[in-house]
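Pasting a structure below so you can have a look.
One chain of protein is taken out of this complex; the other chains stay put.
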Amino acid sequence: MARFEPKNPDFRAVATATFARQQAMRTLGISIARLEPGEVDLSMPYSHHFSQQNGFVHAGIITAGLDNACGIAAFTLMPAGCDILTVEFKTNLLAPAKGARFAFRAQVIRPGRTLTVCEARAFSETDGAEILVATMTGTLMALPQRAGH
Amino acid sequence: MARFEPKNPDFRAVATATFARQQAMRTLGISIARLEPGEVDLSMPYSHHFSQQNGFVHAGIITAGLDNACGIAAFTLMPAGCDILTVEFKTNLLAPAKGARFAFRAQVIRPGRTLTVCEARAFSETDGAEILVATMTGTLMALPQRAGH
Amino acid sequence: MARFEPKNPDFRAVATATFARQQAMRTLGISIARLEPGEVDLSMPYSHHFSQQNGFVHAGIITAGLDNACGIAAFTLMPAGCDILTVEFKTNLLAPAKGARFAFRAQVIRPGRTLTVCEARAFSETDGAEILVATMTGTLMALPQRAGH
Partner (left out) sequence: MARFEPKNPDFRAVATATFARQQAMRTLGISIARLEPGEVDLSMPYSHHFSQQNGFVHAGIITAGLDNACGIAAFTLMPAGCDILTVEFKTNLLAPAKGARFAFRAQVIRPGRTLTVCEARAFSETDGAEILVATMTGTLMALPQRAGH
């Protein structure tokens, strides 16, 4: 049930390569769990290196995962030869980010030539149970590569 | 010109101790540069460990700095014995986060018994010049310590 | 498939009465189309009195509908004797608000004793077709009646 038709037939390879160039994702241990046109799931293990004062994952780190999920989801629908840029996002923190793993699931809700809007949700996973810990709405911008914005 | 009167005379010690318990801040190399009632400046050196695909600091990491600045700014005005929680925030990314250092400056714009609203700005610093790279508006919540929310 | 259990068995009467006391809703011609625990649909006819420079409904008016839908959805889950207050919201405008009628559909995504988070979508309706024109994420606060905040 593909809701979106990718403009770039190599969208998987291009999105995966762009993700791989993000040193921040490697440092945070975030990997791609699922990648479809306009949809992506990322996965991150808990690390106390990124905790806040109560031992939960810091809201900024959860946001890094959500933002990246939005960016990759938007990127899958862009034509070849684009770079992508986050314009803005909004995050609501709904529950403490405690758990063994975290999932970041994003989908495009409005693709556009210049701007794409995505929604994403972060879940904590412990003993098979999932809890919604945060939401994001984000706006992403397509840029011709090497151009400023 | 203190705009706010702290309820807790030990606000500096308490805010500094809470900050120090955040392992994420240590991992990111973020430190407190200035701390006044309702205002805080944080500082972070560039690290390629937290870069995105073009070598700039990842938007989520910039957000972690902004969110923490908001949290500490709000925390300085809270009574003793409170914990603090981020309810939500909104970030606009205005310029690429490139530079040798980054400053995160937050101030309370409306303190409240339960909810406090803060604004923060992130600047990149290179060769003495500062560029505004991102803004945040955030809502923080005071919690009696050890209580759920 | 009731996802939420209302605390106030009279939630319909209370929510409807609170809605009816909002003169702004009457002026804008907005009415309740559906009301369930944690969910509400509002409906608004097009009026050129609330248009922007191209004849579409003004983004602020669309926001008034979305915000009110969030408020009523949150209110259905609150205990008797509460007042409700919008803390903040974020709106993305996705398509021009043109059409004969508009639907504002909100649902609670995290109910809380103090804070409730809702998501809402605005659709334009013309000749039986629906187009998503805007989204909102909003945070609402329960207040004991007659108390300040």
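We just call them A, B and C in the order they show up, numbering each chain from 1.
As a working rule, contacts are C-beta pairs under 8 Å (C-beta built on N, C-alpha and C of every residue); 3 or more make two chains touch, one makes a residue touch a chain.
As the structure is a prediction and not an experimental result, all values here were calculated from the model.
**Student:** Out of A:58, A:90, A:105 or A:121, which touches the unshown chain?
**Tutor:** The one listed residue touching the chain not shown is A:90.
**Student:** Specify the residue from the set C:8, C:76, C:92 or C:107 that touches the hidden chain.
**Tutor:** Touching the chain that is not displayed is residue C:92.
**Student:** For chain C, which positions touch the chain that isn't shown here?
**Tutor:** 18, 21-24, 27, 48-54, 57-61, 63-68, 83, 85-93
**Student:** Tell me, which residues in chain A touch the chain that this view leaves out?
**Tutor:** That gives, for chain A, the contact residues 87-88, 90, 112, 114-115, 117, 139, 141, 149.
**Student:** Can you list, in ascending order, the chain B residues touching the missing chain?
**Tutor:** Here the touching residues of chain B are 90, 92, 94-95, 109-110, 117, 119, 132, 135, 137, 139.
Criterion: only the chains that are shown with their structure count from here on.
**Student:** Work out the mean Cα position per chain and let me know which chain is farthest from chain C.
**Tutor:** B
**Student:** Have a look at where chain B meets chain C and say same if over half of the interface residue numbers show up on both copies, different if under half do.
**Tutor:** same
**Student:** How many angstrom lie between the CA centroids of chain A and chain C, rounded to a whole number?
**Tutor:** The computed centroid separation for chain A versus chain C comes out at 28 Å.
**Student:** From the C-alpha centre of chain B to that of chain C, how far is it in Å?
**Tutor:** A distance of 32 Å separates the two centres.
**Student:** Show the residues in chain A shared as contacts by 2 or more other chains, in ascending order.
**Tutor:** 90, 92
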